[in-house]
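Please find one structure pasted underneath; my questions will follow.
Shown here: the complex without one of its protein chains, the others still in place.
Let's look at chain A:
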Amino acid sequence: MAAAAELGNVADLALEEAFPAGIRVLVIDDDRVSLKVVCIMLKKCGYEATQCSSGKEALEMLTQNEGEFDIVLTDVHMPDVDGFELLEKVGLGMDLPVVMLSEDSSRETVVKGINHGACDYLIKPVQIEELKKIAVHVLTWRNANSSIDPELIED
């Protein structure tokens, strides 16, 4: 894990360079009200936001349109395919950063999310300031997944 100081610099750089114009976010939530609020906040931050109200549909979208999104923001508790299943299939299977979003702030759920590979876990109602930072996850994810040179890893 990068030292906290290093992460700080990555964040600054990210916010300067790629912030966040053009970063394409897929937002998944079965609650249309929450979905609308989050999407408009994302647009205000400069992201391109696409709404989806079903985990199942989201999986189809992601499978059929690989490379169309840079990051996924998903609610945890959904009736068909829930946030954890998405985390598994998307985070691991498709190599996309996944941020979880929920009213559920219970320790077990948050820990479960992070342990299953979520980049971040935001508690609803989410503030626009927190959404600005998800751009950093896109960069950190790209850096982590592309720059690992096997030659450099010591035994």
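FYI, a contact is a pair of C-beta atoms (placed from the backbone, for glycine too) under 8 Å apart; a residue touches a chain by one contact, two chains touch by 3 or more; residues count from 1.
The criterion applied here is as follows: contacts and distances are computed from a predicted model.
Engineer: What name does the UniProt record list for the absent chain among "Palmitoyltransferase", "Histidine-containing phosphotransfer protein", "Tctex1 domain-containing protein 2" or "Auxin-induced protein"?
Structural biologist: The UniProt record for the chain left out of view names it "Histidine-containing phosphotransfer protein".
Engineer: Tell me which residue among A:V37, A:M94 or A:V110 touches the hidden chain in the full complex.
Structural biologist: A:V37
Engineer: Mind listing the chain A residues that contact the chain we can't see here?
Structural biologist: 30-34, 36-38, 40-41, 43-44, 75, 77, 79, 102-104, 124-125, 127-128
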